[in-house]
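Quick one: structure below, then a few questions.
Removed: one protein chain of the complex. Kept in place: all other protein chains.
We just call them A and B in the order they show up, numbering each chain from 1.
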Amino acid sequence: MTTILEARSLSVHYQTPVGAVKALDHASFSLGEGEILGMVGHSGSGKTTAACVIGGFLEKNGRVENGEVLFRGENILFLPWRRRRRILGKGIFLIMQNSASALNPTRRVIAHVADACSSGEAIMGRKAVSKACALLERVGIGKDKQTLFPFQLSGGTKQRVLIAMALALRPAVLIADEPTAGLDAINQATVLDLFGTLKEESVASVILITHDLRVLTAIADRIAVMYRGALVETSNTADIISKPVHRHTQELVNAMKTIHGS
Amino acid sequence: MFRRVLHSRLALAGIAIVALLVMLAAFAPVLAPHDPYGIDLDRRLEGPSPKYPLGTDALGRCLLSRLLYGARTTIGAAFAVFTAVLAMGVLIGIVSGLAGGITDAVIMRVVDVFLAFPSLILAVAVAGFIGPSLFGVLVGVASVWWAGYARFIRSAVLTARQKEYVEGARVAGTRGIRLVLRYIVPQVAAPIIVLAAMEMRWVLLATSSLSFLGLGVQPPMPEWGAMLSDARHYIFSSPRMMIASGASISLAVLGFNLLGEGLRDALQVKQARRR
Partner (left out) sequence: MTGRATFKLLALVPVLLGVSVITFSLMYMAPGNPADILMRAYEEAPAQESVQAFRSHFGLDDGPCTQYVKWLSRVLRGNLGVSFKTGESVQAKIIDRLPATLELAGGAFLFMVLVSISFGITGALCRGRLPDKGIHILTVLATSVPAFLLGLVLLYAFGVLLNVLPVTGRIGPGSFLLPVVTLGLAASCVYGRTLRAIIIDVIEQNYVKQAYAMGLSTRRIITGYIMKNAMLPLVTLYGMSMGHLLGGAVIVESIFSWPGVGKMALEAIMSRDYPVVLGYVLFMTVVFTMSSLAVDMAYRFLDPRVQEGIGYDPGGDGV
């Protein structure tokens, strides 16, 4: 399996009024083509920082101290914004944390997806709209809901809109930050199913970030465990569950088993 | 809070300008070289000279002296209106915000009615009906401007009331004046101070505008707006006359402008919307 994205010894610090905070501390991981890599860790372990730094949306007070991120063999970390933007969308597509605010409140759902279509395939106008319509149908959003505005939709539906955008873009790498947060069990299952579809149709290689290990066991090929900004363990999903090595991984697995039974 | 204000260069510049103008107004009798009412028809519309540093007006009166005494009228009038407006606005706003119910509804409908008028037009009309005079301007501007403040302060009070610790104090039995003074006033103080500094310039603009239109101070009393209005008749022959009063008004407005902006940044209060 070829590696499409690789982070090497990545360190990111945030400058805060009380001093520098290490969000990522020499974290390394790689994503193979067509793979779903799950990233799991407690809040503040650096998952979102990893997503943002790869996606190009590091907060203003954050700074890369060390390391590199190779996308198709090229280090993209220090590219000027103009060149970086060429990778965004079709190359790397980041679905932001908190889908509630990720959609423009004054733009209809279908227009969002149509925008994605025109960015992905350079089709414009009516063509883009009909493509968007088809994609939305695929993620289970019927015509009656396509002309609504984001605030009229439930969290699960918004997440599905974002997935439809991913389907339209067909990015090389899709990074989804907490796509299942705040969703009920049924919506979680639907959204995870859709990620599975992305993989089956080899639309994109996916990094799926969550704090919920159980979500990953269903669909991830490999799982990377983050702890205090470092990647402490990366292994096949089955291995992580059956024989966790790092103490933190063991805690996560045990916690999952306690709550949900084994 | 005050340290942050002092660290803001804008606010400092504003304070300096305002303080300077207030001092000039206060010491006008000492500083003025001539009697501001002293007419000398032989020396009409003269340029600056050692005797008349800023020259003379159409009646041969010393422009510098009139400017210094004018500061008293202009800034004094603005402060008077401002105090009246602020007192009315704060009182009515707090009463409305705390009382709630029918009292609040009635007060707010009255406020709505006053806000339905284009502000300057109502002020002009009120001043006009009372008759051109300083008093007319004071009543005119005050009767229009209080409404916006009342609404702003009411909503600040309502916001303050909703805070958990105010709710907590109420549950703990703090009531009436004590609740207002200890828990609500400290919260609304910052927005009121900023609003006050920002609004001072509107009041100054409004009062001098009315005087400019001839609705305010009547001759021969010196006032900057009225002096500028006099000067405009000589725009072709001696445009120089407009400079002194015009620059003074702008400087005063600029002072309050900077002070307001500096305070707003220092206290980090969002600017109140106004029309």
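Descriptive notes on the structure:
The working rule: contacts are C-beta pairs under 8 Å (C-beta built on N, C-alpha and C of every residue); 3 or more make two chains touch, one makes a residue touch a chain.
Not measured: the values here are computed from a predicted model.
Only one of A:A116, A:I141, A:L208 or A:M226 touches the absent chain when the whole complex is considered: A:A116.
When the whole complex is considered, the residue among A:A50, A:L103, A:C133 or A:V203 that touches the unshown chain is A:L103.
Of the residues in chain B, those that touch the hidden partner chain are 109-110, 112-114, 116-126, 128-132, 151, 154-155, 158-159, 162, 201, 205, 208-209, 212-215, 225, 228-229, 232, 235-236, 239, 242, 246, 249-251, 253-254, 257-258, 261, 271, 273-275.
Along chain A, the points of touch with the absent chain fall at residues 55-57, 85-86, 88-91, 93-96, 98, 101-108, 111, 115-116, 119, 149, 151-152, 162, 165, 169.
As a working rule, only the chains that are shown with their structure count from here on.
Chain B has its Cα centroid 55 Å from the Cα centroid of chain A.
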